[in-house]
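Shown here: the complex without one of its protein chains, the others still in place.
And now, subunit A:
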Amino acid sequence: MVSLLAVNNVSFRYQPEMPLVIKGINLTINEGEWLAVVGHNGSGKSTLAKMLNGLLQPEEGSVVVDGLFTNHEKDLSLIRKKVGMVFQNPENQMVATTVKDDVAFGLENIAVPSEEMKDRIENSLKKVGMSGYENAEPHHLSGGQKQRVAIAGVLAMKPSIIVLDEATSMLDPEGKTHLREVMKQLQVNEGISVVSITHDLEEMRQADRVVVMKEGAMIAEGTSKDVLQQKDLLEQAGLMLPLPARVGDRLKKEKGWPLPKSVTNEEELVEALWTLKQKN
């Protein structure tokens, strides 16, 4: 596996007298993988996200993107082209008055010739399922649609990593699901690495690898299935298991039903219950 981004022993605080928000984190992001960073509010996960493209500079340690250090001012423009970010509030990331102008914003910043923009815009809108909305105005779009436009804006710059900083947290369930599907497709078809900062367990399940953060430190790392099994760990990180997992758990504990160990989603629960019913 080729590593695209490396976080080397990074510490950070917002003000000199304040306590550390990030404490000695080591992390690599590989080509084409989906990494979820979970943890509850104040665990430092959003701060970590902002360091991945140089919006914040580490106090100690370094962040290296494809051989470029984020603390080199002159490389920032290139780093931001490689590491795209989508933020939490859909409303506050659209700069322009129409969808296509907004997607063009990033391209204008990196000085892409205008003849080339049209294709890139069309392409990236198509990939996020927003073709036909080119001339729509932001206030006529739903939250989920705005987030997909934000992704298209990042995508047009041909990034190798897309960081979702709680990008689904303000969306309705349908918008959340749609956005996750879009990202999955981008990961599979385009080979783009995804880093999702989240406390949504569904999003976490979609990841290949999960990093759990607590009070600025990494307390666990593993595949999403592994991490989801460790209930104590999730509780420590202030995360709630998805409803099917909790139901399965309590059926086992309180009713003593012999359910299989790994019930993480609805289908698995239904399957387990069916099997149980057929046996009896």
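We adopt the following convention: contacts are C-beta pairs under 8 Å (C-beta built on N, C-alpha and C of every residue); 3 or more make two chains touch, one makes a residue touch a chain; residues count from 1.
Here is the rule we use: contacts and distances are computed from a predicted model.
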item	value
Omitted chain (choose from "Cbb3-type cytochrome c oxidase subunit", "Energy-coupling factor transporter transmembrane protein EcfT", "Ethanolamine ammonia-lyase large subunit" or "Spore maturation protein B") - UniProt protein name	"Energy-coupling factor transporter transmembrane protein EcfT"
Among A:Leu20, A:Val112 or A:Leu276, residue touching the chain not depicted	A:Val112
Sole contact to the chain not displayed, among A:Val21, A:Ala36, A:Met94 or A:Leu171	A:Met94
Sole residue of A:Met157, A:Met183, A:Val212 or A:Leu234 that reaches the chain not shown, by the stated touch rule	A:Met157
Residue ranges of subunit A at the interface with the undisplayed chain	50, 53, 55, 77, 80-81, 84-85, 87, 89, 91-98, 100-101, 104-114, 117, 121, 137-139, 150, 153-154, 157
